[in-house]
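Structure below; questions to follow.
Shown here: the complex without one of its protein chains, the others still in place.
Right, subunit A next:
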Amino acid sequence: MGLREKNDLMSDEGHTLTSLSEAPDHLFVAKKRMGKEAEAVVRPSLTYWQDAWNRLRKNKLAMTGLVVLIILILLAIFGPIISLHSATKQVFTDQNLPPSKTYWFGTDALGRDMFARTWYGARISLFVGFMAAFIDLFIGVIYGGISGYKGGKVDSVMMRIVEILYGLPYLLMVILLLVVMGPGLSTIILALTVTGWVGMARIVRGQVLQIKNYEFVLASKTFGTKTMKIIRKNLLPNTMGTIIVQMTLTIPSAIFSEAFLSFLGLGIQPPYASWGMMANDGLSAILTGFWWELFFPAFFISLTMYAFNVLGDGLQDALDPKLRR
C-alpha cells in the first residue's frame, strides 16, 4: 500500500514536470501582484521589538511572570490606599490577630495591619530593586560604553579597575558601607550601587566591543556621524536586549539584598516596613503560631523573585536574535 502510494506520487510528479510546457492555457492564472507591488514584502515587516514581543507572548511562563509583576506593582501603588488601616498605626487591643474581614492579612505583634504593611513593604522593596538597577544601568552603560568604544589603552586601564572592583565581595562591602553610613532607604540604595554597577559595565563593554566592528557602524563612521550619535543610535539600541536581560537579574538580586540586609537589621528602619524586615519580625512570631506574620512577606518576596526570574528567562530567549525565524 505504502509502496503504491509512493509510486503514484512519483509518477504524478514526473507527469507535471514533463508536461508543464504543454499545459493548456486555462490552467494558467495571472499573478495579481504586478509592478511595484511585486516588490512588496508579503509578511508584515516587524521591528526587533515587535518580533521579540511576539516571541515573548508565546512563552506562557514568562507571560505569567509579567502579569504577576504588573499585579504586584499595581498592588504596591494602590494597596496602602485601599487598605482599611494605616501601615504604621499600632492598635494594642488588636495584637497578633489572624486574617479576618477587618484585617485581611491579620495584624503583627504591635497590632499593625499586615495588609497595609505588606503593600507598603512592596513599595519599598520594588523601589529599592528598580532604583538600584537603574543606577547600575546608568553608570554601567556609560562606563562600559566608553571602555568598549574607545578600546586600546583606555579600555585596558578601565577594565583593570573593573577587574579589581569585581573581586570585592559584594554583600560584605554593602554591609560595611551600611555600618558606616547607617541604615536607611537612601543609604541602602547607595550601598547596593557602589559596587553593583561593575557587572553591567562588563556586559555592556563586551557587547559594544563586538558591535562596533559591524559594517553598519563602519558605514555610519564613513558618513561622518559624531561619536556620541554612533553610541546613541547604533550601539545602544543593539545592546538593549542584553541590557534588559541583565536588568531582570539585577532587580531581583537588589530586592533579595535589601530583604537580606533588613533581615540583619541593616536595612529599612521602623516604623517603615520592608519585606525583609517583616520576615525578620515574623521569624519569632511563627514559633508562637502566628504564621501569617511570616507567611505574607515571605510569600511575596518569593513570588516577586519568581516572577522576575521567569520573565528574565523568557526575555533572554525572546531577545536572542539567533532564535529569530
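Please note the rule applied: a residue touches a chain if its C-beta (ideal position, glycine included) is under 8 Å from a C-beta of that chain, and two chains touch if they have at least 3 such contacts; residues count from 1.
Heads up, the rule we're going with is that contacts and distances are computed from a predicted model.
**Q** Report the protein name recorded by UniProt for the chain absent from the figure; options are "Cytochrome c1", "Dipeptide transport system permease protein DppB", "NADH-quinone oxidoreductase subunit N" or "Acyl carrier protein".
**A** "Dipeptide transport system permease protein DppB"
**Q** Quick one: which of A:Leu46, A:Ile164 or A:Leu218 touches the chain that's been left out?
**A** In the full complex, the listed residue that touches the missing chain is A:Ile164.
**Q** Please identify, in ascending order, the residues of subunit A that touch the omitted chain?
**A** Residues 155, 159-160, 163-164, 167-173, 175-177, 179-180, 182, 206, 209, 256, 259-260, 263-266, 279, 282-283, 286-287, 291, 294, 298, 301-303, 305-306, 309-310 of subunit A touch the chain absent from view.
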